[in-house]
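Take this structure, written in structure tokens, and hold onto it; I'll ask about it next.
Apart from one protein chain that is not included, each protein chain of the complex appears where it belongs.
Chain naming follows the written order as A, B and C, and within any one chain the residues start at number 1.
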Amino acid sequence: MATQANSVPHPILVEGLHNRWHPDIPAYASVKPGQVFKVQCVDWTGAQIGNNDFSDDIKNIDLTKIHNLSGPIAVEGAEPGDCLVVDILDVTPFEKMPWGYTGIFELENGGGLFAREFNSKAAKAIWDFKGIYATSRHIPGVRFAGVSHPGLIGTAPSAELLAIWNERERGLIAQDPSAVPALAFAPETKGAYIGQDLDPAVEKKIKSEGARTIPGREHGGNCDIKNLSRGSRCYFPVFIEGANLSVGDLHFSQGDMSFCGAIEMAGIITLSTSIIKGGVEKFALKQPIFLPSPVDPMYSAKLIFEGISVDYHGDGKQYNMDATVAYKQAALNTIAYLMKVYLLLSAAPVESHVGAIVDSPNACVTLALPLGIFEHASIDILPKEEGLKKLDFGQCAIRSDGVV
Amino acid sequence: MATQANSVPHPILVEGLHNRWHPDIPAYASVKPGQVFKVQCVDWTGAQIGNNDFSDDIKNIDLTKIHNLSGPIAVEGAEPGDCLVVDILDVTPFEKMPWGYTGIFELENGGGLFAREFNSKAAKAIWDFKGIYATSRHIPGVRFAGVSHPGLIGTAPSAELLAIWNERERGLIAQDPSAVPALAFAPETKGAYIGQDLDPAVEKKIKSEGARTIPGREHGGNCDIKNLSRGSRCYFPVFIEGANLSVGDLHFSQGDMSFCGAIEMAGIITLSTSIIKGGVEKFALKQPIFLPSPVDPMYSAKLIFEGISVDYHGDGKQYNMDATVAYKQAALNTIAYLMKVYLLLSAAPVESHVGAIVDSPNACVTLALPLGIFEHASIDILPKEEGLKKLDFGQCAIRSDGVV
Amino acid sequence: MATQANSVPHPILVEGLHNRWHPDIPAYASVKPGQVFKVQCVDWTGAQIGNNDFSDDIKNIDLTKIHNLSGPIAVEGAEPGDCLVVDILDVTPFEKMPWGYTGIFELENGGGLFAREFNSKAAKAIWDFKGIYATSRHIPGVRFAGVSHPGLIGTAPSAELLAIWNERERGLIAQDPSAVPALAFAPETKGAYIGQDLDPAVEKKIKSEGARTIPGREHGGNCDIKNLSRGSRCYFPVFIEGANLSVGDLHFSQGDMSFCGAIEMAGIITLSTSIIKGGVEKFALKQPIFLPSPVDPMYSAKLIFEGISVDYHGDGKQYNMDATVAYKQAALNTIAYLMKVYLLLSAAPVESHVGAIVDSPNACVTLALPLGIFEHASIDILPKEEGLKKLDFGQCAIRSDGVV
Partner (left out) sequence: MATQANSVPHPILVEGLHNRWHPDIPAYASVKPGQVFKVQCVDWTGAQIGNNDFSDDIKNIDLTKIHNLSGPIAVEGAEPGDCLVVDILDVTPFEKMPWGYTGIFELENGGGLFAREFNSKAAKAIWDFKGIYATSRHIPGVRFAGVSHPGLIGTAPSAELLAIWNERERGLIAQDPSAVPALAFAPETKGAYIGQDLDPAVEKKIKSEGARTIPGREHGGNCDIKNLSRGSRCYFPVFIEGANLSVGDLHFSQGDMSFCGAIEMAGIITLSTSIIKGGVEKFALKQPIFLPSPVDPMYSAKLIFEGISVDYHGDGKQYNMDATVAYKQAALNTIAYLMKVYLLLSAAPVESHVGAIVDSPNACVTLALPLGIFEHASIDILPKEEGLKKLDFGQCAIRSDGVV
């Protein structure tokens, strides 16, 4: 009978938190290829942010403790040179925590793509999850379906790969060690967390060498790709025995235009795996490849903004085929068109395409804003004779000292 | 009766070719808001490329003569500060020329995004147009629906805006005047073409000051945005009386990953216009915005490649949040996975998303290859246990001296 | 902090099971407009079907006990003539029961669209839920994303409306009272269940008058519309105070071609409501209308079969504009093309369009089979020179006496 008696729920792996990438962190759990399993994840800050109406927690966030990952999870039979196939079967918030947040960091503590341009002060928006939808009391008038995904998922690096990472990133830091925001983040024992009791010498080695979990790299990591969503299949290179997969930083939703984060949440990710022997060579796997999910919100009507590699929102300087500059202009054009959408652009399923990097000197990047996310006013967003009606996008949560 | 007797075809504006942007080029034709009209366009090279099986015409192309535009077309009533709304109603090849081409330029003559990496030698693929589809005798096994669009469309700059362009681009060139490929292209009288008989003094002024038609800029221009396709609606800033719209460089198809061009063609574009008074201020129009067409090929199954801002296909250098480097790696990962797809990636409707520019130091860019374009072998493109079957993508047209 | 402390989960309404529609069934629970709430639902048979490999439970199913609904749920302020707006925010299986089933009924007990043609014997397929996907050990080689929805949702009828239903359905039954399968199902005290302790006279009245929950009617009911899925918004007419919404018969997935059921499951539906006063008149609401979800699996490549209103799979008879006959031929053409897909067609997200009912005497109906649901063999489904490779779609669960 259709009762719980003959039902076998998928097992839940309790988290083995860690926040560094290192081959010597032992697997916290082990799974067989083909097995469906669930992994519990804290939000990326490790529960430093609250469901409230001030942004002091963002302002004072301890960034040495961030990007906590669940795992590592060893897959039986995976060996260096193999391809680890990972099916991301589901991503959901905890049933008891139907909310998440999007934050803007202080220039001096976290920064973000526009931190310098806007001299950023801490702010945030809290999002309520209502089934597949998110709404925010801090950004009224919008509602959209989440494209939930892990911001961060990857296999453990080998010792050799880790050494390459550390060397090249230290080289970049050395170009301007006092840059604000920092150009990159070197290994740092402060705040390092392994989540398991290890021999002190091993622990010290991991903490002093372990790569920070902030950027994405060849193993995957913090790529923040919105389409690595539930239903997608990802092919990772394997660098050590067991592959040692770690995952975390769940997002309820995110656009391509994530300059300050996504809708961050704590929750559960459901996975299964398989192995293709020798897949790194077979597929020339320098970095993961993936098949997107057949399920993606269809917001076909869009308003699209362009940007070229001229900093016309800043000093007017001409850059040569610089897609980052073009991407910023597309975002700033959107912000100029529709005031107060800064947080919204990080949270909603906007898409940013590289139009072309071919016609010197201007790369062209576009940003597409889906019209269907505006609940009561879709038509009001479009250009029209009488100009744009001022939309009330409310007031996001700011610092308790009132500084914005 | 349903005969030609009571039918009124849309008028065809014979081309008024020019290849520079300058406010003093007089309007070649004038249209009323609301009128549907057609514009004939040569291909971007002005018919320098032939439907044959050698690439010598690409090798020897005269690049001073390129990006021929049809127009300018004045819109009655348009004034500086207005927004010119342009409906791109259709884009088709000439009935008598159902073919186009994709070319790779020599490093020393044209270049392209990977010209240096690959020490490019001229090559090309000829595409046959069969209704909505393109196939190529030089790239067998693929067939895809075109997303036809103008590579180049824009309003005429004012004298002030033109001066800004010329100053900032000359500044960039000055950083490395002997760069190959060049960093940017200054005004150049050689090859300049106006298409109308003008007072010699005016002609001289236009030729010596006129902005090159190569890059996109604030007025639109050569943005190469694949989704500015038939069915889209575009909002341009107006800088001079009449707006003076010019259009050309028609593409039968193009992906986001256009490092060496699209499927270039000659043909006809059908347009209509309207005016929103004072639209530049109303919409904060620093650059055109647009609504994409409701018609776009649906190739939902895709294989997606990632790239980060580390030049791991080159010298391994770490860059800081550089989307251009990340975009290149995504393309090179695709090329490593699927040999010989260089020309295909420029022609097919691939999409390139900026995954994120948020986690220092690595920007993340993705490239999505639609599986539906591979006629007989869609399943063979996917990663599988037995590795990838060698696909025969044929041989593109090369130089008659055999240098590749 | 992002802890459970400041999180408020959505409330869960424990089911108030009933299996008849009647205005005198009291509301089991009450909600306020705007409130997000969850409702637990048993599967449509009330747990008569087991996760096992024989179909005896299907063969012996007690159909007087079916279509158990959760509710009624009164919405504060709803009055007759209002429009009740219901947001279907999520639909999920119970975490502890990640499975469902599709069944074929015996001709004499349940029937189905093709029961007579095939002299149906009980059979079933069990589906395992893996996140957003379903797979079946009884139909190997397919995997698809569910479009989860309630098969059955509606408001309570007024006494007047109930009387109309009973009269017209009794009229139909009277045309052929002994038809197998039955033409319709009259009120029946046997198996009737109300789920609450009521005054015996009221209980007797409800059981003797209550409309069966089998068909859809003007209030919604068992419409089995696959696109009434999570994320959709539905507008129901209100017939009594409080509207008294009931819901059940959850489906993990279903196609348009549901001749024997969907992937049936037990689980939780998340809802919220609002009221539009006088909406029945404002919107001419003879039957619910709805906005589909922005989230729907994108299986763009499809193979489409046609059918016309000639029974060429049976006695060759010509019907006049009969879409039901045309629909059957489209299904039978699909089954002839691809053997053993009977159960699959009910479960997978196939789409059936009414091509046209305009050209006498043949209505034309199409059935679209998405190619993306075939895991290892998408290309093998297409027509090709060498004919179709025999696909192994396994063996569904049959009766323990071996009769098929």
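The rule is simple: a residue touches a chain if its C-beta (ideal position, glycine included) is under 8 Å from a C-beta of that chain, and two chains touch if they have at least 3 such contacts.
Values in this document were obtained by computation on a predicted structure and should not be read as measured data.
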Option from B:P9, B:P200 or B:G402 whose C-beta touches the chain left out: B:P9
Touching the absent chain when the full complex is considered, from C:K32, C:K96, C:R116 or C:H353: C:H353
Option touching the unshown chain, where C:N60, C:N119, C:S208 or C:N320 are the choices: C:N320
Touching residues on chain B - with respect to the absent chain: 1-4, 6-10, 36, 42-43, 45, 47-52, 57, 87-90, 94-99, 101, 130-133, 144-145, 230-231, 266, 270, 272, 293-299, 372
Chain A residues touching the omitted chain (full complex): 298-301, 372, 377-379
Positions on chain C where the hidden chain makes contact: 83, 85, 112-113, 164, 168-169, 171-172, 181-185, 214-218, 222-227, 235, 254, 256-261, 276-279, 282-284, 286-292, 294, 300-308, 310, 312-313, 316-324, 326-327, 329, 333, 336-337, 351-366, 368, 382-385, 387-388
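Here, only the chains that are shown with their structure count from here on.
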Innermost chain, where centres are averages of C-alpha coordinates: A
Chain A-chain B separation of Cα centroids, rounded to whole Å: 32
Chain centre separation (chain A, chain C; CA means) in Å: 38
Multi-partner residues of chain C (at least 2 other chains): 298-299, 372
